[in-house]
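A protein chain is absent from this complex, but the other protein chains hold their places.
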Amino acid sequence: MRAALDVRAPFVVIVVAGLALLPVYTAASGDQFVLTLFTRIVILAIAATSLNLILGYGGMVSFGHAAYLGIGGYAVGILAAEGVGSGFVQWPVALAVSGLFALVVGALSLRTRGVYFIMITLAFAQMVYYVAAGLDRYGGDDGLTIYSRSRFAGLINLSDHTQFYYLCLALLLASIAFTWRLINSRFGMVICGSRSNDRRMQAIGFPTFRYRLAAFVIAGTWCGLAGALLANHTEFVSPAMMYWTRSGDLIVMVVFGGMGSLFGPLFGAISLLVLEEGLSRVTEYWQIILGPMLLLIVLFARGGIDGLIGRLRHG
Amino acid sequence: MKKASLAAVAALAFATGPALAQGSVKIGFVDTFSGPTAVIGNDMRNSFELALDHLGRKMGGLPVEVIYEDDQQKPEVGKQKTEKVIQSDHVNFITGYIWSNVLLASLKPAVDSQTFIISANAGPSRIAGELCSPFFFSTSWQNDQTPHAMGIYLEQKGVKTLYLLGPNYAAGKDMLAGVKATYRGQVIGEEYTKWPDQLDFSAELSKARAAKPEAIFVFYPGAAGVQFLSQYAQAGLRDQIPLYTAFTIDETTLPLQKDVALGVPGAQEWVNDLPNPANQKFVADFRAKYGHGPSFYGAQAYDAANLINSAVVAVKGDLTQKDAIRDEMRKANYASVRGPYKYGNNHFPIQNFYLQETVKNADGTFGLKTVATILKDSQDLFHATCPMKW
Partner (left out) sequence: MLLLVEQCLNGLQFGLLLFLLAAGLTLVFGIMDLVNLAHGSLYMMGAYFAATFVAWTGNFFAGAFLALAATLLLGIVLEMLALRPLYGRDHLDHVLGTFGLILFFNELVRLVWGPAGLSLPVPSALNTAVDIFGIYYPAYRLLIILVSLLVALFLYVVVMRTRLGMLIRAGASNREMAGALGVDIKLLFTLVFALGAALAGLAGLMHAPILTVQIGMGENILILAFVVIVIGGIGSIRGAFVAAVFVGVVDTLGRAFLPDLLRLALSSTAASTLAPALSSMLIYLLMAIVLALRPQGLFPVAGR
């Protein structure tokens, strides 16, 4: 793991330095939108990193990860609509509710395997989606506009784009560091071990179900945080945040960037969203380019972008 | 390493440079250009382009630059695109907006940045009421107005019992509420369907038939209107229960609906055969340029361009005078293709509504024609709850 990090170190440094210096560029150019775009990328990278923990390391293909994004977002949105503007209330609630939901979903679905696991996680996410669509008081299908961002009693001002961006970036780096610590701990060994051979891990005496459930809950909670950030960023929540295609986007980011690699989800989020933004400026028919590109990446670049970088360095 | 990337950042900054100098009128146009409802977006874009042609692509002596963005019919995407044209392109005006939910999501970034936002179609009740803003104008209608006209027409026809059907989103709820506000008979059923992905209405049609109403009213814009009308015909309901509509039959859907649209009335604030000179020029030139007639969506986009132009001309191109721009737009001092109209305190038009019907042309194509004027100088009901006065 450490070795793998070293090989990619220069790339990681460039990307992280680029992200850190971005506000300098936007201040110089006056193009605020680049900062808006990258805030979004960083937040989705946090969500993808949390998914990577269970998908990349634990082999649990959750096709309902966007549900946590939505739950975290709606926690902020609903509290704001009810007049609770303090982030000290909103964010812990967002984390707690998404963690709790992950606990229920995990307990019910981790008994199934393979495609059945994919579909049952999808089922739960779709149920939350339709619950949100039925919330007449909070806009139903049309979503809910958030009129002021979370307040942190003067500690940090989220309405300032630069401050908010740096907060998101710090949380992204923290989540990557956290994943790194976790994977290299005994806990992480069990999670990775149970991906390759669950029965053996059980035979050694690890209650793998509990370990896997714990990882599932951690990932869900962390994604709930990304949801709270996203709600503050877009100042708008809607059921569309957790539609199945959004869960699919997160999976694509992880696989595209490199499953089971620390910085893979970040690479995936950047390249996918920048490609989308860039290609859509070049041609209205940008998906006709992106589609086959995805297929080619799958066919010829196993391990995603992270794998490509690794091979570049070796070759 | 760091030095290199700093240099790169600096170079990029100079290359793109700030575009703040006021050499042109910049207009963001956020609309649906992908998916099945792209037909509507394209019609609006074509009409907007035609309006710019008619203006010589200049407003108040300044060249006009339009940035078209696709909202994919999704509120969150529409909001992002609105932010993009404000923050990245620094536009002076934003227009477009077919869908009420997209407009509701996009209103805040526009108003917060004090950018004028002109809806060329969507008119959700909240923006006419509590959310009304000095930076928002409409060249269309408030959602309830058109169904109000339909409700009155149903009264005139002496319909005793009515069944309502519409999609479950902001505009759908507004439309059905609008009919109920003016229709005095009995509403014996009201169904909302999933939007925009429910395409099969078999269960709802069976229920409507079983309820035995004297008439059915529906609101299904875009492709959903095509599906609804053909399923209504397949179920044999055409000969059993008459259908009344709002925004379900127009020039973008008629090529697919064809004869199932015959005999189905609708209400509209603009019809292609309105006899004013501005409209005759618009319809004739549109037909000449694109080979088919414009829809009411296009007419509203054409008006949006002319409304913006009237304000830019009044301030002689000085786009920093936002108060003067607003004062001028409030006068609606331009030749609207629907005929002259006034603005209410909430910046929604006070205007006429017409009854339209489908006709089969000699060449086998289908079109719409005005049958009657249902309402004169109609104003929406929400203007009373809008705190803005002028």
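The letters A and B name the chains in turn, as written, and every chain counts its residues from 1.
The rule is simple: a contact is a pair of C-beta atoms (placed from the backbone, for glycine too) under 8 Å apart; a residue touches a chain by one contact, two chains touch by 3 or more.
Here the structure is a predicted model, which means the values were calculated and not measured.
Among B:Val77, B:Val226, B:Ile249 or B:Ala314, only B:Val226 touches the chain that is left out of the view. Remark: the omitted chain is touched by one listed residue; of A:Ala96, A:Met127 or A:Ala170 this is A:Met127.
Only one of A:Pro10, A:Pro92, A:Pro207 or A:Pro292 touches the chain withheld from this view, namely A:Pro292. Listed here are the subunit B residues that touch the chain not shown: 33-36, 38-39, 42, 168, 173, 190-194, 197-200, 202-204, 206-207, 209-210, 223, 226-227, 230-231, 233-236, 252, 255-258. Taking the whole complex into account, subunit A touches the unshown chain at residues 55, 61, 108-109, 111-116, 118-120, 122-124, 126-127, 130-131, 133-134, 136, 140, 244-245, 248, 251-252, 255-256, 259, 285-288, 290-295, 297-299.
Everything that follows uses one rule, which is that only the chains that are shown with their structure count from here on.
Spacing of subunit A relative to subunit B, judged by their CA centroids, is 36 angstrom. Interface residues of subunit B, counted against subunit A in their complex, comprise 1-2, 5-6, 9-10, 12-13, 16-20, 33-34, 70, 74-76, 79-80, 83-84, 87-88, 90, 100-101, 104-105, 107-109, 168-170, 195.
Residue ranges on subunit A touching subunit B, taken from their complex, read 10, 13-14, 17-18, 21, 24-25, 28-34, 36, 40, 140-143, 145, 147, 234-236, 238, 240-241, 280, 284.
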